[in-house]
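Pasting in a structure now, in structure tokens, and then I'll have a few things to ask.
Coming up: subunit A.
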Amino acid sequence: MNNELDIHIGVNPARCYQCGKCSAGCPLADDMDFTSNVVMRMLQSEDESLDKELLQSQAIWLCASCEMCISRCPMEIDIPKIMDYLRQQSIAKGLQNKSANKNIISFHHSFLDMIRFTGRSYEIGMIADYKLRSRKLLQDLTLAPKMFLKGKLPLFPEMVKDRKNIKRIFKHIDT
Partner candidate 1 sequence: MENDFEPKIVAFVCNWCTYAGADLTGTSRIKYSPNVKIIRFPCTGRIDFMLLLKAFSNGADGVIVSGCHPNDCHYTSGNFHARRRWVVFRTLLDFMGIDINRITFTWVSAAEGAKWAEVVNTTASKIKELGPYEAYRKITNEIWES
Partner candidate 2 sequence: MTKLGFYPGCSLEGTAREYNESVMSLATLFDIQLEQVPDWNCCGATAAHNLNKILSLSLPARILAQAEKAGMKEIIVPCAACYSRLSVTQHELFENSELKKQVEEVMDMTLSSPIRILNVVQFIQEFILPHLSEKIVKPFDKEVACYYGCLLVRPHDILQFDRLEDPQTIDRIMEQLGAKPIDWPFKTECCGAGLSVSRTDLVAKLSGKIVKEATERGAKAIITACPMCHANLDMRRSAINSYLAKKYDVPVLYITQAIGMACGLNNKQTGIYRHLVKVNN
């Protein structure tokens, strides 16, 4: 995957000299199975089994794209871009991490599906969809009514008029 990264997103993992400044500043490093500098090391190894382990990891889904790592990286390595690529590859190869698949990835799918059909995100519909996917039926049961009362959850979705155009965009990426 090491070479792919250079070709597809123009990022060369060989530049990483393992200083660990990314992991040191990463807000989620504590919860990750592989911290960002370890991710870089795994890529550098050009070892297929490590590539697979990486694509199956939870870390790539926990990354919140806060961009702290690249903003402090002395070698200016675009780690968030690498993370995006790894997530996309993980899905393309069907190697999604099991526990992330239940929540984080399901949420992403719910979110995108909502846009696919309405052009905008619409919380109630999306959350309902997410609950079905994640089977977390009880989550946020107390929060939703409060939000509803505060007028934060409109009952009907706002929709883009030119939904054909939105569909076109999604169609292109589906194929």
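The working rule: a residue touches a chain if its C-beta (ideal position, glycine included) is under 8 Å from a C-beta of that chain, and two chains touch if they have at least 3 such contacts; residues count from 1.
On how the list was made: all candidates are chains of the complex that A comes from, given by their letters.
The structure presented is a predicted model; accordingly, all values stated were derived computationally and were not measured.
Taking any copy into account, the candidate from 1 or 2 that touches subunit A in the complex is 2. Looking at the complex, you find that subunit A touches candidate 2 at residues 27-28, 31, 61-62, 64-68, 70-71, 80, 84-85, 87-88, 91, 103-104, 106-109, 111-112, 115, 119-123, 127, 130, 134, 139-140, 142-143, 146-147, 150-154, 158, 160-162, 165-166, 168-170, 172-173.
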